[in-house]
Structure formats: structure tokens, C-alpha cells
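Below is one structure; the comments refer to it alone.
With one protein chain held back, the other chains of the complex are shown just where they sit.
Chain naming follows the written order as A and B, and within any one chain the residues start at number 1.
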Amino acid sequence: MMNLMEDEVFRAFSTYAAVVVVKMMLMSMLTAAFRFSRGAFANEEDVAIKPPEERKKMLRTDPGVERVRRCHLNDLENIVPFVALGLLYSLSGPELSCALLHFRLFVGSRIFHTVSYVCTLPQPCRALSYLLGWFTNLSMAYRLMSSYMAL
Amino acid sequence: MMNLMEDEVFRAFSTYAAVVVVKMMLMSMLTAAFRFSRGAFANEEDVAIKPPEERKKMLRTDPGVERVRRCHLNDLENIVPFVALGLLYSLSGPELSCALLHFRLFVGSRIFHTVSYVCTLPQPCRALSYLLGWFTNLSMAYRLMSSYMAL
Partner (left out) sequence: MMNLMEDEVFRAFSTYAAVVVVKMMLMSMLTAAFRFSRGAFANEEDVAIKPPEERKKMLRTDPGVERVRRCHLNDLENIVPFVALGLLYSLSGPELSCALLHFRLFVGSRIFHTVSYVCTLPQPCRALSYLLGWFTNLSMAYRLMSSYMAL
């Protein structure tokens, strides 16, 4: 049973996957922080304790909140492929150094992507960090399909 | 091959993950039900059988539909971390009682979160159920990283 965690590649994958998933989880907290600091909520029940005249003003979309939400959705769109492909790739017996390179590039690219997005760094910071993560995922998919193609 | 499913923790994880993923899948059906009952669609082809004068009126956003969609997206943002972290956590050899506590708290919190969101229960119902699930995920991530850290 414990044999998977005895494998160095799988243990490395677990650690990097946990790091990048926790990073994604922090985006919800950042959205909540932006919603409170900007006073921009999406649901009536969230502003129910405010006086009635203020409520309507607080049920609005705010550009800062929308930016964090787009960043969160972008994370989801890229971290789901990483977790799925990375898990299967780890089980396909890659070399440790090659696997570590993939995991580190991906996690680094996503952290830099979040910084670029939330802090509005000038392009092409966000585009390049995005593409780096995307091609890392593609490389793992390619390795997986070329070694274990079974349609 | 079957050794994973012979492990009690992994079998429990499979069951709880299946329950919470099926709950998430039901959100699409709920969105469709709201779209039909409220007559609020997003795509032209969905209203093509209606007479032309009615079509434009049905291509609109409805607050009820948007609420269900936000709930669905929130599920996705939280159930993806649960599936990823829970799978790796199950493989890291936790005690069965401790693992069951995590799985039950998470699944319970998400079911209560959906009820709070869709039925517009007063706050802090939704916030507390959200935070309970969030911290359950964080606790699994912490356990995973503290036992198997391999950067």
C-alpha cells in the first residue's frame, strides 16, 4: 500500500501538487479580502447586516475583484491538467531529474502568473508565465501518450 | 493491482470522493432546471424553436440562474483540491479514524454549503460551511507536506 509514497518521483509530485493546490485555495481568500476591502458583493445575504440604503451599492462588480476571480479561474483551468497529467506521468516511470524539472517549472510559472495577474505587471509577464506552465503540461501529456498509448 | 482498493482508507476516500463529485455533477442539472423554469438562456441555438419575438427576451441573465452557477463554480474551486489532496493524503498512510473525520467533515460541509447557497440561508451559514471545507482541505495538505516533503 505504501509503495507509491516510497517512490521518489511520486513523493515529489505529491509535494508540488500540494503546494500548487494550496496556492489555488488561497485565491478564494484573496477574493474574499478584495470583496470586503472594495465593498463589492455578489449575494444579497452577504450584505444583509448593512442598512437598506447601503445594500444596493454593495451588490456590484468591482474591477479588482473580477481580476482576482479571473486569476482564480485561470488557475483552475491549468492546475486541473497539472494534477491529472502529473499524477499519471509520475506513475509512468520518468527519471527523477526530468520529473523534478517539470514540477518545478510548472509550480514556479503559476506563482509568477499569479503575481503578474494580481499586481498587473506589464505584458508579456503574464503571457510568458502562462505559456511556460501550459507547455510543461503538454510535455507531460506527450511523454505519457508516447510511452503508454492504449486506445 | 487491486491492493489500493484493499486499503480501508483508500476505499473510504473513493466513496466520499464519488459522493461529492456526483453532488457537483447535479449542479449542472440544477442550472438547466433553473434555465428552463426561469426562461433564461445563454445561447441562441437553445431558443431557436421559439417564435422570433420571444427569442430575445429569453437570452438574458437571471439572478436565480447566476446564483446556481456561482454555487457550481464554488464547488469546482473546492472539490478539485479535495480530490487532489484527498487522494495523495489517502496514500500517505493516515489513520482510518482521522481520514474518515476529514472526509466526512468535507462532504458534510459541501452539502450544507450548497443548501445554504441555493436556498439563500442567512449568513454566516454559507461562510461557515465554506470555511469548514476549506480548513479540512488545508489540514490534509499540511499532513501531506509535513510527512512527505520532497522539494
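In this text, a contact is a pair of C-beta atoms (placed from the backbone, for glycine too) under 8 Å apart; a residue touches a chain by one contact, two chains touch by 3 or more.
Remember, it's a predicted structure, so these values are computed and weren't measured experimentally.
In the complete complex, the residue from A:Ser14, A:Thr31 or A:Asn137 that touches the missing chain is A:Asn137. Shown as candidates are A:Ala84, A:Cys98 or A:Leu128; the residue that touches the absent chain is A:Ala84. The chain that is not drawn here is touched, among residues A:Leu59, A:Leu76, A:Leu101 or A:Val115, by A:Leu76.
On the side of chain A, the interface with the absent chain consists of residues 3-4, 6-7, 10, 67, 70, 73, 76-78, 80-81, 84-85, 87-88, 91-93, 120-123, 126, 134, 137-138, 141, 144-145, 148-151, using the contact rule stated above.
In the full complex, chain B touches the omitted chain through residues 1-2, 4-5, 8, 11-12, 14-19, 21-22, 24-25, 27-29, 42-46, 48-49, 72-73, 76, 79-80, 83, 87.
Please note the rule applied: only the chains that are shown with their structure count from here on.
Distance between chain A and chain B, defined via averaged C-alpha coordinates, is recorded as 17 Å.
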